[in-house]
Each structure stands twice: as C-alpha cells, then as structure tokens.
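Left out: one protein chain. Kept in place: all the others.
So, subunit A:
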Amino acid sequence: MSAFHFEGLVWHWPIAIYLFLAGLSAGAVFFAIMLKHFKLASEAYHSPFVQAAAIIAPLAVFGGLGILVIDLTKPLDFWKILVFYNTTSVMSMGVLVLMAYQVALFAWIGCIFHQGLTRLLDGRFGAIGRLSTRFIQMLVRQEAAITGILVILSISLGAYTGFLLSALIGFPLLNNPVLPLLFLISGLSSGAAATLLGGVLLRGNPNGIEVRFIHGIEIPMILVEIGLLFTFFAGLILSGGQSQVAALNALGYGFWGWIFWGGVIGIGLTLPLAFNLWMKVSADRKFTYVAVTASFSLIGVFLLRNFILYTGQMTGV
C-alpha cells in the first residue's frame, strides 16, 4: 500500500489544500480582529500585520475555493452547488458559510481601511466614486455588527473544515467528534502564523506589540492543540475495534507515521513551542525568529491536514 494511492481513497491532496487554506483564512481574519480590538483600535489600518491579514484572508479563501472547483469532475457545473441546497449536507452548509464569510470579510476590510479608500475615491470616478464613498461610510457605521458577524463566521468556517470530514461515517478516524475542534484550533494557529509571516515580510516590526500579542496567545493554543491530538488518538485507541486499528495504523508505521511525529508534532508544535518559551526570557525578537517560527507552524498545520485526510481514508469499518 503506497502512501498516496490505495484502495478506498476518494479525496486527494487538493482537498487537504482546500481545508488548509479555508482554515488559514479564517484564522488570519480572527487574529486581525483580535489585534484591532485589544491592541490597535483606530490605528489598525497602518499595522503591517493587519494589512497582511487583509491580503492573505481573501487570497486564501479564493485559492481554496478555486482548488475545490477545479477538483470537481464537472468544474463548469460548480454553480449548481450555489443554486441547489441540501440542509443535511455539511458541504452545502459550508458553501453557504463561505459565501457569507466573503461578504462579511470584504465589508470588514472596507471598514478598516476606510480612510485610505475614501482618499483614493475622493473626486475621482464621478458618480460611482461618490456612491462608493457613501457605501463605505455606511459600512463604517455598522462596523461593530460586521465585526461580530465576521468573528462568528470565521469560527464557523474553521470548524466546518473539520465537520466536512467528520461526517464520513465509514471511516472511524474521520468520524470523530474531536476532529472539528482540532481543525478549528489548528486553523486559527495557521492564520496567526500567516499573519505574522506576512506582517514581517511587509516590514512590520518583529518586536512590536502585534507580534507579542499573537505570540502570547500562541503558547496556550499549541498546548490546547497537543491536548486535542492526544484526546483524538487516545479516544480512538480506547474505542477498540476498527478505530484502534485505524489509529495505530496512522501513528505506527511508514510514511504517514513519520509525517505525524516528525512533521506535525516535531516541526509544527514542539519547535514553535520551544522557540516561544525560550523567547519569553530573552527579550528582542528578530525578523528571522518570527519568520522561522511562523513557517514551522504553517508547515505543521499543512502536514496535519494531509495526514488526517489520507490516513483517515485508509481504514474503513
């Protein structure tokens, strides 16, 4: 049995990338909102980290949806998913959340950068420009509502990436109540990492309040993630039967065992945790430090998505 091709495999790596990007987008938005709310307030628009999140979040969600559409066997019929609904389908509900999320996302970006946008439109584009300015002003008045809705939607989107897989009742490793929570938390941490990486690349201060704030949340989040991973597999092993076989198969041997222990646990969780703890004592954060830690988290989450998707489909009941 090879690692990427085996009997019973239905969903391949494009789905893992889609799940990764959707979670990342949700996470980036979530942290940008937290940054604005707790630290930056009206200064948010000129923080490179918030700017990075505002660029990454839409790109990631478009990229993810694009991959999802291309992966259909009939990509040109994708509009049928938008027109026909099935309330019992996690995918159908998820697409709805994704659509609402994108609307709220752009409304929020409009609010945050309203000064710049208004200046850009000022006296240009005639009637359309004036109309857009009015629209942006209207958005700014509703900012609290938009932010609240966007927080709810981003958390729903993060959890949806897990529910999509946990609805597959034939695979004990996927049909697991901890999975949505695990994907939500790891999605949030990938969003945090992408925001940090994008921020320092946009010449944000690697020692600024934004980095300190996000790193402060990162340690508890990594600990929660480790706890969830432990619960996930301990639960499977204690269930016995095929669940146990599936868990031991995934963790025990071969390619995916290496990916899990080396990639997900080692690079993705242990190293960022170690870096973070070590950084607490020594004060100054440098560009390389922030960039490397963030890249490690991103790699870890990306590998986790692939690991769960592939090993999950290996053992049916």
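In this section, a contact is a pair of C-beta atoms (placed from the backbone, for glycine too) under 8 Å apart; a residue touches a chain by one contact, two chains touch by 3 or more; residues count from 1.
Methods note: contacts and distances are computed from a predicted model.
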Name of the absent chain as recorded in UniProt (options "Phosphate ABC transporter ATP-binding protein", "Anti-sigma regulatory factor", "1,2-phenylacetyl-CoA epoxidase subunit A" or "Cytochrome c nitrite reductase Fe-S protein"): "Cytochrome c nitrite reductase Fe-S protein"
Among A:Ser2, A:Ser42 or A:Thr88, residue touching the chain not depicted: A:Thr88
Option from A:Ala3, A:Leu96 or A:Ile217 whose C-beta touches the chain left out: A:Leu96
Footprint left on subunit A by the chain that the document does not show: 8, 10-11, 72-74, 77-78, 80-81, 84-92, 95-96, 100, 142-149, 152, 167-170, 313, 316-317
